[in-house]
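Yeah, one chain of the complex is gone here, protein chain that is, but the others are all in their spots.
Just so it is clear, A and B label the chains in written order, and each chain counts residues from 1 on its own.
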Amino acid sequence: MSQEQEKNYLENGEGFASWFFTVDHKRIGIMYLWAIGVFFIIAAIASFLVRFEHLTPGQTIMTAHTYNVLFTLHGSMMVFLFIVPGVAASFGNFLIPLMIGAKDVIFPKLNLYSFWLYLLGAAVFMIALAAPADTGWTFYTPYSIESGANVILITFGIFILGFSSILTGINFIVTMHKLRAPGMTWDRLPLFCWAAYATSLLQVLATPVVGITLLLLIGERFFGLGFFDPARGGDPVLFQHFFWFYSHPAVYIMILPAMGIISEVIPVFSRKPIFGYKAIAYASLAIALISFLVWGHHMFVSGQSKLINVIFSVITYAVAVPTAIKVFNWLWTLYKGSIELSTAMLYSLAFIFLFTIGGLTGLFLGALAADVHLHDTYFVVAHMHYVMIGGTVFGFFAALHFWYPKMWGRMFDEFKAKIAFVLIFIGFNVIFFPQFILGTLGMPRRYFNYAPEFQSLHQLSTYGTWIGAAGFILMLWTLMRPLPGKAPGNPYRSLSLEWSMDSPPGTFNFDEIPTITEPVYNYGTKIEEES
Amino acid sequence: MDNHGSYKSLINIWILLMFLTVVTVGAAQFDFGAWNVPIALIIASVKAGVVALHFMHLKHEDGLTWVFASYPLFLLFLLIAFTVTDMFSRVVN
Partner (left out) sequence: MGFFDVTSKVLKSIAYPSEMVPSIDTEDDGHHHFDHETEHSGAKLGMWLFLATELLLFGGLFAAYAIYRAKYPDMFQHGSQSLNVVLGTVNTVILIFSSLTVAIAVKAIQENRIKLVKIMLWITIICAAIFAVNKYFEYSYKFNLGIFPGTDIFYSIYFAATGVHMLHVFIGMAVLGVLLRKVYKGKYSKDNYTAIEIGGLYWHLVDLIWIYLFPLLYLVG
């Protein structure tokens, strides 16, 4: 390869302007990574404090109002600033063009504008913290109309963030339709790209509905429109309908890219072709389609009609099918593989384990009768975190480790990273497993205070945050201090396209657009031995 | 590439749209009872279809564009169908 003369993308230009005004998808991906990383840490600190407060019943370190503000901050920041834009915008930007054999995304400037919009939205969101919202991240009416907090500004910030997310989604979809290298047919497309495609569909088609919902909420506070206000003939449940029409597909915006990452990592470290490639690819699309049909399962106890409850409950079971298909296919890929327990692989295996727990407890909540008992308890909190942390964040960490050599051109200390993994894994389970029990015992979520008999479980959960935080700090420490020496182009003997170039890649990715002749996951077959 | 139709055909389409606008306003002068809204929506959809097919060249676009142009209509239908079903199947004590 003649890339010796060409500078890699990290060296091509220095200083603030060379990053802030770049149209290089890799640099934009890295900037997203830094931005979401910062917000992740802020939101994680908020949750750390919230858990600390629960060390004892009654007031431990903060007032009830501070508590409401902090869990709202934690939830809305994690959802809107980290996890929704997170994996798709950072790793999607970095990887999609590399994986499909393109020099960039199709609208490079639009890509940069999306990032600026993200920053603008985040800035508005942060300014709103001057009078922080205490409504919970869902902004349910009527409280969000009455609350004295800065609801208008924070929802406007989220509106801008949604706009950024839509533009990124459009960019990715068109890129994957128009810029695949010759021979990169849809049935050779890496599964991360399939997942990113399904994610983008959801971003494009669901986000505008939350956009208008938040605009109407702003209108409600400004003009008293009355759509969501029973005193004016409106209906607060309608707000929940609109909100969840977006926010249920949004949970798949959060999890699908992580599923894509797992589908990339597992075959590499099992040295086997992925089992059921087509099933996994189509399952991503199926999830994208069905997820629009189930939003009402968040509203079983909201006063929604019994008829619609039954309909939504039945369809909710249907959405579990494509998800289960993926899990089974990953397991079959592992079966009789020659498994290498690298850090990325450990996170991926943990993903399968934790995500399965999260998914199965979701079925309890999708069942009408059980949900009446479990709704708005810690059971929901635990379920949701098993999916969002055990799923998405573990997938995100897997990606951070897996593509680390490609992104930064260096290697990291696997041993320390594995210790960090063990701490995070234990910490996570100690935090959230007790919350399943708390929830079934009747501990409601978002409550400042609790009955004394819950104290031991609450304390256990809080201790878990300390273990998890220690692990997270160790992970950061490890990743911030790469090993000396340059990373090889393909340290894991992976067969997909992004590993076929130097680490880190040159600014323009490919000197010549490659022609693809084989499926991506031909591990352990004749083709691999030849190469 | 997209060089379809002529100026004359565009103007013909416009005349058709003007005619349909007259039909819209005209139909509103009569009371069809429960059919008022469906009739108005059908005429509006014909107009919208004409604009999309001819002015927006959907007629000449590939299947993919058709999918992206029509799928949101399905989602819109879902949103309205489920919320309306909920509203009018609630049992108020």
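One rule holds for everything that comes next: a residue touches a chain if its C-beta (ideal position, glycine included) is under 8 Å from a C-beta of that chain, and two chains touch if they have at least 3 such contacts.
This structure is a prediction, so every number in the text was calculated from the model and none was measured.
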Which of A:I160, A:L189, A:V204 or A:I357 contacts the chain that the document leaves out: A:V204
Residue ranges of chain B at the interface with the undisplayed chain: 1-3, 5, 7, 10-11, 13-14, 17-18, 21, 24-25, 28, 36-37, 40-41, 43-44, 47-48, 51-52, 54-56, 61, 64-65, 68-69, 71-73, 75-76, 79-80, 83-84, 87-88
Absent-chain interface as seen on chain A, which is shown: 12-13, 15-18, 20-24, 103-104, 106-109, 113, 116, 166, 169-171, 173-174, 177-179, 204-209, 211-213, 215-216, 219, 223-227, 232-235, 238, 242, 507-508
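The rule is simple: only the chains that are shown with their structure count from here on.
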Mean-CA-position distance for chain B and chain A (Å): 37
List of chain A residues in touch with chain B within their complex: 177, 205, 209, 235, 237-238, 241-242, 245, 292-293, 295-296, 303-308, 311
Complex interface listing, chain B residues touching chain A: 64, 71-72, 75, 78-79, 82-83, 85-87, 89-91
